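Structure in structure tokens, see below.
Just one protein chain is left out here, and the rest sit where they should.
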Amino acid sequence: MGIKKENVTRRDFLVKSGTIAGGVFFASLLSPFKGVYATKEPEGDGVWYGIGIDIEKCIGCASCARACKNENDVPKEPFFFRNWVEQYTITNNEEIKVISPNGGIDGFTQTVPEKDIYKTFFVPKMCNHCEKSPCTQVCPVGASFESPEGLALVDQNYCIGCGYCVQACPYGCRYIHPDKGVVDKCTLCYHRLTKGLDPACMLACPTRARIYGNLRDKDSEISKFIRDNNCVVLKPQLNTGAKLYYNSLNQEVR
Amino acid sequence: MEKFESLYHALANLDGYIFPNEIVLNWDVLIVMYPYITGLVAGAFILASLNRVFNIEALKPTYVISLLTALSFMLVATMPLITHLGQPFRFYEMLITPHLTSAMAIFGFVYLWYLMVVLLLEIWFDYRYDMVIWSKEKKGFMRFIYKALTLWISDTSVASRKTDDKLGYFITVVGIPSAFLLHGYVGFIFGSIKANPWWSTVMMPVIFLFSAMVSGIALVMFIYMMINFIRKQKNDILCLDTIAKFLFYILIVDFALESLDQIHRIYEADESFDILKILVRGKLFFTFFIMQIGVGTLFPLATIGFFQFYKPKEHIRKIMYLIVSICVLVGIFYMRWNVVIGGQLFSKSFLGFTSYKADLAGGGSALLALLWFIVPFLILAFLLWLLPPWKKAPHVEHIE
Partner (left out) sequence: MPIQVKRLLMVFGLFIAIMAVLIYFLTPESWGEFGHYRGLALKEIADKEVKHVDVNETCAMCHDSISATFASGEHKSINCQNCHNVGYKHVEDPTKENIVKPEVTRDFCLRCHAKNPARPENYIKQVDAIEHNKDKVCINCHNPHKPWE
């Protein structure tokens, strides 16, 4: 009897643990954990934009910043930018100097003598159109939102101008429009994209240092750019899902 | 051009590099006012509940005063926010289409809950009987006002007063977590901004909560003494001593939490530490070390702490309590300042600083902020006239 009973419990045990193990296994089949490369595009079809900037090609002419201001009626004062260019200079005694005179529009003059320069490069900055954008997350009224194309846009006829999104953007890409009292930011020239035109900054770039395209299409220019180059995004530790990829960016850049 | 004059000035005086869009300080002193005022509300309310729920009899004289204080500050609590908006007339959108992932949108509902369900109800239950009596005494328009305030209930039976008392007690019990929620939530508005290392800490709601209690208690202490001064009444020294004792305890907790936060920062020393160190030692030196810690924390701690061991003469204590309450109020204001303004003084590139002048975002905001601090006192004066606590009937327990 005793032996039999023991057998039953063992079988019971096996069956039970089998069920549990099987259950866990099937559950994991249903929603297995997957690591995701950088950002993951949401379900759906149609374009989902990403941007690439090749630091090596940037000559720091700030044509992009200029074109953006002209195209989008950004106030001309040096406090309001949808995109701008910075020059990083790392000196031989490890100091980081960054300049961006009027967002680069006024032209760069290197103040560090050449013999003291360890390395120096330009970094064009613009909205990263993050996939998990902290700015649209905090908008209290839903005036800042992510469009189906993956662009972080602002509904200026609905925005209340609280400035919370300006605080939440880790990249400083938003500003309150001084005349309209609402927030303004890069739209990747949504009004041009929808008409089949390139964004103004991409059009103006004389060396084609900036590209954009459909991240869902694995053969698009941007997908190739990300695959073939050693690309990074800004502030990856904040997990914003930034979709602005820089080729050969230095880690000093923030 | 003139509009941007101060911005050009700031641009010329940059320290290091900041993103071009960061030269404009979007959240100015009005936004400093906002957590300050909500903090006063939450703190004053908690002092009231100390008396009601934990039955601390010595606090009795301040019970109604702290409720009315909380109410009058609560009524203007959102005004700094609204007047600061770029499009003030669109504020209603926050209630119509609230974005549920936004801390600020949810704050609208936390605010409404706290104002309507907690504060107004508690005061209503507390005054209902008195308002019925007053409505019978008064004539004409005032009579109508009191009638309307009682919602046309004219029951004055002891049983109905008992019900008032019971429900009021229930509301207070609900109110304590609500007050915590209210101000913890304000802390969360800042603490949840991961882009800003000066704000982004889980301690933020807790620190805001305790500093709120500190400031609220100090405010009630101040107002209590002021009311007695104006009405030429004697201060109840036992009551003041008790308030001061609570102020002392909570100040210790608050100081400990804040120190913990700073020590944690210093020890962890992550990528933002270098810039924050320069920020605190440089641009925030006066407001942080001298005003917030020195005037707002250490001096009150030392004074009241000393009184716990040695009690000098009554009138000396009274004067000291008055000074301490003002110091604490000033100190907590600077604590909010250091959070709100301090968090915007350094660049999110961690490479430089901008500077703040009160007129940077359109001259009037400092004046507006002052206005929103004065208005609650006017409301309070009105409330004290409408609902004078000293004319209330004795508490229901005492008539049995």
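By letter and in written order, the chains are A and B; residue numbering begins at 1 in each of them.
To be clear about the criterion, a residue touches a chain if its C-beta (ideal position, glycine included) is under 8 Å from a C-beta of that chain, and two chains touch if they have at least 3 such contacts.
This structure is a prediction, so every number in the text was calculated from the model and none was measured.
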Given A:A143, A:I222 or A:L244, the one touching the chain that is not displayed: A:A143
Residue of A:V47, A:L203 or A:V232 in touch with the missing chain, whole complex considered: A:L203
Residue numbers in subunit A that touch the chain omitted from display: 56-63, 66-67, 70-72, 87-89, 107-110, 114, 117, 120-122, 142-143, 145-148, 153, 155, 157-158, 187, 190-192, 194-195, 197-198, 200, 203-204, 206-208
Positions on subunit B where the hidden chain makes contact: 92-93, 95-97, 99-100, 116, 121, 124-125, 128, 151-153, 155, 160, 163-164, 167
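The rule is simple: only the chains that are shown with their structure count from here on.
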Residue ranges of subunit B touching subunit A (in the complex, touch as defined): 3-4, 7, 11, 16-24, 26-27, 81, 84-88, 90-91, 93-94, 97-99, 101-105, 108, 189, 192-196, 343-344, 347-352
Contacting residues of subunit A [partner subunit B, same complex]: 77-81, 84, 86, 96-100, 102-103, 125, 134, 137-143, 158-164, 166-178, 180-183, 238, 254
